[in-house]
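Once you've had a glance at the structure underneath, I'll fire off some questions.
Of the protein chains in this complex, all but one are displayed in their positions.
== chain A ==
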Amino acid sequence: MNKTQKKLVTLSTILAIGFGIYPAANAMHIMEGYLPVTYCIAWGILCIPFLIAGFFSLKKTIQEHRKTLILLAMAGAYAFVLSALKIPSVTGSSSHMTGTGLGAILFGPCATGILGLIVLLFQAVLLAHGGLTTLGANTFSMAIAGPLLTFGIYKLCQKLKLNRMVTIFLAASLGDLFTYCITSFQLALAYPSEVGGFSASLVKFMGIFAATQVPLAIIEGLLTVVVIMSLESYAKSELSALGYFKGGAANVK
């Protein structure tokens, strides 16, 4: 091999390694150790009121119907497995669903908050997506803010009597986009830009993550539509089991 050939081989190897690493990307979990301690604690504290509200609501439901504990655990496991599966994509790179939209529509925002916290903890320990110190920040963006927005849009569209498919698509994909905006916000707040401060940093983070997150949000929205529509046609009785959860799938009719 002459020099140019060697260079070409090296370059292509580097590219291949780059693409080899890319599929492992689950870009929107803030990784372990990336946020300063003060921000970790602050985001954690911000989560607490939502989690406590969810906790008491769940506790009441479980005391009334003991069966819901098992159902809830299955739902949590489902959310975890869902986020660990690779979704089909056009480019060949593999990415994962966040499942926030589907969770919020099926189980309601209260249950999704608590389940989300547990699922994120498991993801940090078992899949190395996210981390222990950034658990608070990730919980806020993925288990609280995203599901709440999804649920809000879902209810709003139902009131407006929009087409069901459009409703589900809007709720799921906008919830996903909102999650990504919150994560960018969290990062920008922790690392304001040298020139232009917080706002410039926010634009940069959103711009860089938009490349992966916007197509992903659309795919996730479409998938949520497919899943909920097929559940409604094949699994009426199973869905009615979810009616116990406040704001949950009792409204999927």
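Note that in this section a contact is a pair of C-beta atoms (placed from the backbone, for glycine too) under 8 Å apart; a residue touches a chain by one contact, two chains touch by 3 or more; residues count from 1.
Keep this in mind: contacts and distances are computed from a predicted model.
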Missing subunit (named according to UniProt) among the choices "Cobalt/nickel transport system permease protein", "Heme exporter protein D", "PP2C family protein-serine/threonine phosphatase" or "2-oxoglutarate ferredoxin oxidoreductase subunit gamma": "Cobalt/nickel transport system permease protein"
Interface with the undisplayed chain - residues on chain A: 21-22, 24-27, 29-37, 40, 55, 58-59, 62, 66-67, 69-78, 80-82, 84-85, 87-90, 102, 106, 114-115, 118-119, 121-122, 124-129, 131-133, 187, 191, 193-196, 200-201, 204-205, 208-209, 222-223, 226-227, 230-231, 234-235, 238, 241-242
